[in-house]
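Removed from the display is one protein chain of the complex; every other protein chain stays in position.
And now, chain A:
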Amino acid sequence: MKNIDSVRHVRGESIFIDDIKIPQNTLFAYVFYSSIANGKILEIDFSEALKSKGVKGIFSAKDIPGENQIGGIISDENLFAENEVHFIGHPIAIIVAEKYLQAKEASKKIHIVYEKQKPILDPREAAKNDSFIIPPRVFQLGNTDETWQNCDYIFEGKVDSGGQEHIYLETQGAVVIPFEDDLLKVYSATQNPTAVQRTIARILALPMNKVEVNVQRLGGGFGGKEDQATAWACMTALAAYKLKTPVKLILNRQDDIRITGKRHPYSSDYKIGLNKEGKILAYEVTFYQNAGAAADLSPAILDRTLFHCTNSYFIPNVKATGLSCKTNLVPFTAFRGFGGPQGMFVIESAIHHAANEMNIPVTEIQKKNLLNENDEFSYGQKTKNCFTIKSYKLSEEKFDLKKLQEEVDEFNIKNFLVKKGLAVMPITFGISFTTTFLNQASALIHIYTDGSINVSTAAVEMGQGVNAKMKRIAAKILSVDESRINVDSTNTSRVVNTSPTAASKGTDLNGFAVIDACNILLERLKKVAAEELGEDDWRNITFKNEKVFDENEPTTLTFVDVIKKAYFNRISLTAQAFHSTPNIYFDTKTNKGNPFSYHVYGTAIIQVTLDCLRGTYETDFVKVVHDFGESFHRQIDIGQVEGAIVQGIGWMSSEELIWNEDGKLLTDALSTYKVPDIHAIPKEINIEPLPYDKEKLLNDEFKDQIGPLNSKAIGEPPFMYGIGFYFALLNAIKSFNPKLKLKYNSPLTPEKVLMMLYENNF
């Protein structure tokens, strides 16, 4: 069984927003946005644009009947700029015309005069100016101040990591169709249908029950459509509401890159203290998060950076400070890993730095400090069922790390112009929304009288295969064939008050809700069957492969027979269930708690080959031992690991966002922003599942620390294996240029590589 959309996908029959058959009278919209990064709007005049051919309306802040506000966590982001603009791409108005090109053409006729102010682009500069989204966040364990004196070695340094543009292949967009009595039907490519619904209601001063949001699927999300799909749906809804006509808005690629959020760039300072043996005694780190011009999800993302600032290591004394710095760039947003990768990159850099100074292998420091059972994180949670050491050791043994390293060393001695580099990247990634209340989901299941089943949940399908997983879970619990089951679109009228499909948590939350709903139905069906079979105790009834068993003996009843009987017996064939993750909490005052239901573990070994003449490189292999739990959908899970690794390597290598001093993004097209293509991938990706102790899994102590059917979340964790690429490549560079002063500044583009190779020789 595959991703259930896959047959439609390969035939080109899957419907994305731009493919929806729209009513004939649909109008097309174009977003007019600020061309300066910081300043005031002195004059704005739409009159010429309104006269432009085909134009039916232009709507800006003053046309909003409700609140001009789309901020989710903090109400600090207007839908349309009012008097000030805060970044290039800040939306000012939406133009609606009979044709898309007419709307775009009209946008050129808008008369606008700005008063320019100097933009702040650098998070450290923002911090100097006290320009913050929220007050500083500090996570602390032990006491670093008192520990430095016990350290044999102390190293300090700076780490920069670049942002990352999502490049979901389907750009952002929405179609809104008005119906009677102010009802709006919204087709949005969003990971967060409820946020779209709530925010449209807020903008239009409508109750939420007047807005129905439907999401069939996304052409990729990666976090980029968690918070940032909302604005486009709101604008489209505003126009449709005002004009009483269907309106469609699709961002073109260049606008999408320019005006939507990306992964946060970070600049960080670290101080790491170790003893002679390589045991890390103390670690201090300050993260300057470049949040952009509004909060978006930045505070939550910053928290996850802090949660993961020690990655897979136990460090007894930690002080981690997070500063969410407000700048004049597009508001940065969620992207696979949600701040975790930025945190992990710094600790791995600090360890790399220390190992090079101490002249010992990086792996030696890594291994001396790996998390053990019951070790405490800086946020107070203790590891349980911890596989950090197990996965590290297994990857060493399975892939013969020692031999790999020897081969690299030998190769580098023999070759002058080509060098190889190797690195090991362990990961420990916490699963749950760290904003505890978001850890809820519900499922609605209907069984029709012909035995066909419809499953609705809050989960949004974006290629990650969540629908296939929901289908499999329902089929397993009901013990029916998967072909009976349809997983319906995500719709705010069917499943309400949903959390976004994010945080790798879609399958866990919604899967448990499906299990509960199926069990409710199953109990009803068993009672019907028991009555039919004259069995006194319905608990003796079981369903297996569409057949009914009584005390494990086959009966003549089938699943469909029981459905029919239930209907005639006036038994409900619909069930709704609600799931909330148990035993998680986090106190944002003390920054202590138990925010994660469990962690996902794994270790990757990455090898690169470097052309020292040209500064170009390729990845030879990524070999991984990964903690899937019990994978109940192997093809999907493998695909998630492979895709995440390549995306992670992209973040560390060719994906570079460059802004000029005016805050204008120079890499605003696929011709300048380079995601990995088919030639850029690791030649080999070898994925070994971490073997599981089944008995332990079923143990009561751990039963809340695993996903549905004993699986583990898969979306984000493998992304961070890609971080190892940076260190593998850095090691190769160092092998050519031993005098190199090590720098930790991703992405490691061919430019940076060449400059490092010839740092002392040009």
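By definition in this document, contacts are C-beta pairs under 8 Å (C-beta built on N, C-alpha and C of every residue); 3 or more make two chains touch, one makes a residue touch a chain; residues count from 1.
Keep this in mind: contacts and distances are computed from a predicted model.
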Listed names "Iron-sulfur cluster assembly scaffold protein", "Electron transfer flavoprotein subunit alpha", "TctA family transporter" or "FAD binding domain-containing protein", matching UniProt entry of the absent chain: "FAD binding domain-containing protein"
Residue, one of A:L243, A:V675 or A:L742, that touches the chain absent here: A:V675
Absent-chain contact - pick from A:Q117, A:N252 or A:N454: A:N252
Where the unshown chain meets chain A, residue by residue: 2-3, 5-16, 18-19, 21, 101, 104-105, 166-171, 217-222, 252-253, 416-417, 462-465, 612-616, 618, 635-636, 638-639, 642-647, 654, 656, 658, 666-667, 669-672, 674-681, 685, 749-751, 754-755, 758, 761-762
